[in-house]
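Comments concern the structure below.
Note that one protein chain is taken out, while the other chains of the complex remain in position.
Chain naming follows the written order as A, B and C, and within any one chain the residues start at number 1.
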Amino acid sequence: MMREFLTGGLLHGLLGEAQSSVWMPPEASTFASDMDPLFYFILYLCAFFFVLLMGATLWFSLKYREKTPGQRTSPIKHNGRLEFLWSAIPTVLLVVIFAWGQKGFVSLATPPADALDVRVTGQKWNWTIDYPGLNKSCGPTSVTDPVTGLQGLQTDFYVPAGQPVKLTISATDVLHSFYIPAFRLKRDAVPDRYTGYWFTADEPGVYDLFCAEYCGQQHSEMRGRVHVLTDLEWRAFLKSSRCPTLNPDADDYGEKLYEANCKTCHTVDGSPKVGPSFKGIWGKTESLADGSTVVVDDNYVRESLRNPNAKIVAGFAPGMSVFDSGKLDDRAVNALIDFIKSLGEGGDIK
Amino acid sequence: MATTYIRGKQVEPEMEAPHHDVAPMSLYWKVFGALLVLTCLTVAVSYADLGKASLAVAMVVAVVKSTFVVMYFMHLKGDDRTFTFIFLSTLVFVGIFFGLTFADLSTRDAVNSEWGYHGWANEKGQIIERTAPAHGEGGHEAAAGHEAAPTEGHPSPEAAPTH
Amino acid sequence: MTTTTAPHGGAAPPHGHDHDHPSFLAHHFDTPAQQEASAKMGMWVFLATEILMFSGLFLAYAIARWAYPEMVLEAHHHLSIPMGGVNTVVLITSSFTVAVGVRAAKIDNQKLLQWMLLATIFLAGCFLVVKYFEYSAKFEHGLLPGRFYTADYIAKDLTVPSPLGGPHTFFGIYFLMTGLHGVHVVLGMCVMTWIYLRARRGEFGPHFFTPVENVGLYWHLVDLVWIFLFPLLYLVK
Partner (left out) sequence: MATTTVEGALAGAAHDHREPSYIQASSGLKAWLFTIDHKRIGMMYLASVWTFFFIAGALALLFRLELLTPNLDLLLHLVGGENAAMIHAKALDLYNKLFTLHGGLMVFAFIVPSIPASLGNFFLPLMLGAKDVAFPKLNLASYYLYVIGASVVVYAILGAGLDTGWTFYTPYSTTTGTAVTTATLGVFIMGFSSILTGLNFIVTIHKMRAPGMTWNRMPLFLWAIYATSVIQILATPVLAITLLLLVMERTLGIGIFDPAMGGDPVLFQHFFWFYSHPAVYIMILPAFGVISEIIAVHSKKHIFGYWAIAISSVAIAIISFLVWGHHMFVSGQSEFAAVLFSFLTFAVAVPTAIKVFSWVATLYKGSISFTTPMLYGLMFLFTFTIGGLTGIFLGALAVDVHLHDTYFVVAHFHYVMMGGTVVAFLGGIHHWWPKMTGRMYPETLGKICSVIIFIGFNLTFFPQFIAGTQGMPRRYATYVDQYTIYHELSTVGSLILGVGLFIVAIYLLVSMFKGKQASDNPWGGASLEWATQSPPIEHNFHDTPHVDTDPYNFPNIDRSASIGHH
């Protein structure tokens, strides 16, 4: 009871519940239920001081407004005691807020031993989530984006309720940030480096997943859904065929690679998007931005993956991310080339 | 030059022409000689294989040389104290810049070695096995010989597992 | 114009306020001493900004050394210590000559002042010539910064960025530091030539030598940066 009261919980309980939906999204993780009391504690503290200060300003303004010109005013210059009080009290309160804030933050970095290991990789404009132990990999699936009405890519992230999950986040090209408002958690995805946090989702449901670090053109559409599953649903998910891992031997390996990496910028129906369409591109002589031409063959595709800005097709802007051998090994590149070949030859179809 | 008095208190003493004490030529020669000697010293020391200490020695010599230049050639010695204050406070801010940046860089592995890992991917994109820096020295002195070298903890000795 | 009051205010100042206005005193300053003190303080504040700018590069060097100690130690063998040493001596001598020049201005020895300024400009020129040879040696061996790093016996080929933490980082920082320092040497030479021309017209003397002193201060700072740059890049093992 005491702890509840001390952490503003009682206050939060009395007032908070009523407007928890006004300020905060639903609390869906243990970290959220730790963090919200601190948020409300700061909120009520600031509201109290703000009302005090604005009340004083309003009252002084009205009481001491200039009634007669040349009206005498008090010669008070300073008051040592008052000035000490209004320096010491804020300092003490701020130190309390600091101590409470850092406790929750540091605990994020020490996951329990039995946490489910999940690897998150952000690349230009979608997330890929791998479950190393469970042979599952939830890549971006194409879906009609409810906001823009266009074909977009969204990732579905499945998480068991009540079980700690350890996220190890990285990126392949630029900075992204894996942000789930309902869990109150976010951490930047930094290329060639691992960052991360752990959480326990305790409210089954479907929540939003955003990218919170500006990453270019479709930063605002790098969205996803987080599905917190009950035990029953989680076991069903493990057995289901959803989120298959990319199986290099399968014949549609090339197509799966295309969907995971190329689909956001290159279409297969002939219409150019951020980059040229792959339909009928194989063997076609493309005119480049610098006037020269190149025949689309193995070497051109391989070079465009390893060093994208080398030969850019006329009319398209540079900015494609680098797919070095770490992201797409030679086998993956060959599968991708086979897939492009299968989209029609000879460049006869515009 | 008349001096300005307000109610008997002299205001802005430096308002009247400061007398320029011209240092003897011999002082300049001595400082010049000292600088040359120190340069030869630091080059000679670099050939002796001191390993880790070579940085510290080089920095000490550089600081001594720069104090000579600043005190005598730039006349900071006999000059208005505000210039010395400006010079030293700049070095303090350079120290802050170094210290707090290294506070982050050198403690990345402190809490969780895998996430804090300052892993550098190699050509094939895997995080290469990165041994802790051989002699774990942190940043060196700032541009012009500031005294407090920022001290940082050693990054965790064991290397992170490769993936 | 100057307004000075007798010790107890009130009384008329001892002499008219429009005493002969020395040619070099700007209209908004009250006394030459105030003008000199202001100019010198302005110069010292400017030196503070220079120190802070170079500190950014020294931090980049420190971080490269901290992250890749082997790379820095191995890569800096390609820098020729003799050339660096000669440059250090050249800069220290030029510092000496400009200091003597300032002293000459104070004791109204116009001849010595002009010779010293010329000597400093000449030594700065030598510094740049030595640096030209150093740079051309680097260009030949392909020890260039970043993606232009083609020194074949270290990196394989250009398409794949040279191995992580490869020497390209060290040479990137080397060229940045010495390059920015070189730019400051050139700027120093230009300003000193302008001061030399004014000295030939006899503008400077014991009562007015602030421009010479400020150019001297700037030049000493350029020398200071090199005093730190030389051991860090060339010598330290």
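Keep in mind that, in the parts below, a residue touches a chain if its C-beta (ideal position, glycine included) is under 8 Å from a C-beta of that chain, and two chains touch if they have at least 3 such contacts.
Note that the coordinates shown come from a computational prediction; the quantities given were computed from them, not determined experimentally.
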Among the chains presented, those that the missing one touches: A, B, C
Taking the full complex into account, find the residue in A:174, A:229 or A:281 that is in contact with the omitted chain. A:174
So which of C:85, C:172 or C:188 would be touching the chain we can't see? C:172
Tell me which stretches of chain B touch the chain missing from the display. 4, 6-7, 11-12, 82, 90, 93, 96-97, 100-101, 103-105, 107-112, 116, 118, 120-121
Name, in rising order, the residues on chain C that touch the hidden chain in the full complex. 1, 3, 5, 9-10, 12, 17, 26-30, 34, 37-38, 41-42, 45-46, 48-50, 52-57, 59-60, 63-64, 67-68, 144-148, 161-162, 164-166, 168-169, 172-173, 175-176, 180
For chain A, enumerate the residues touching the unshown chain of the complex. 22-25, 31, 34-35, 38-39, 42-43, 46, 49-50, 53-54, 56-57, 60-61, 64-67, 70-79, 82-83, 86-87, 90-91, 94-95, 97-98, 100-106, 108-109, 146-151, 173-175, 177, 179, 181-182, 184-188, 190-193, 195, 208, 210-221, 223, 267, 271-274, 317-319, 321-322, 324
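The rule we apply is simple: only the chains that are shown with their structure count from here on.
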Using CA atom means as chain centres, which chain is nearest the centre of all the protein shown? B
Approximately how many whole Å separate the CA-defined centres of chain B and chain C? 17
Averaged over CA atoms, how far is the centre of chain A from the centre of chain C? Could you give it in whole Å? 47
Chain B residues counted as touching two or more neighbouring chains: 118, 120-121, 123
Chain A touches at least 2 other chains through residues 324
As the complex stands, chain B meets chain C at residues 1-8, 12, 14-18, 20, 22-23, 25, 28, 31-32, 35-36, 39, 42-43, 45-46, 49-51, 54-55, 58-59, 61-62, 65-66, 69-70, 72-75, 79-80, 82-83, 86-87, 89-91, 93-94, 97-98, 101-102, 105-106, 118, 120-123, 128, 133-135, 137-145
Help me check something: in the complex, which residues belonging to chain C touch chain B? 2, 4-9, 13-15, 30-34, 36-37, 40-41, 44-45, 47-48, 51-52, 54-56, 58-59, 61-63, 65-67, 69-70, 81, 85, 88-89, 92-93, 95-96, 98-100, 103, 106-107, 160-161, 163-165, 206-207, 213, 216-217, 220-221, 223-225, 227-228, 231-232, 234-237
Taking the touch rule as given, give the residues of chain A at its contact with chain B in the complex, in rising order. 106, 109-111, 168, 192-197, 324-327, 329
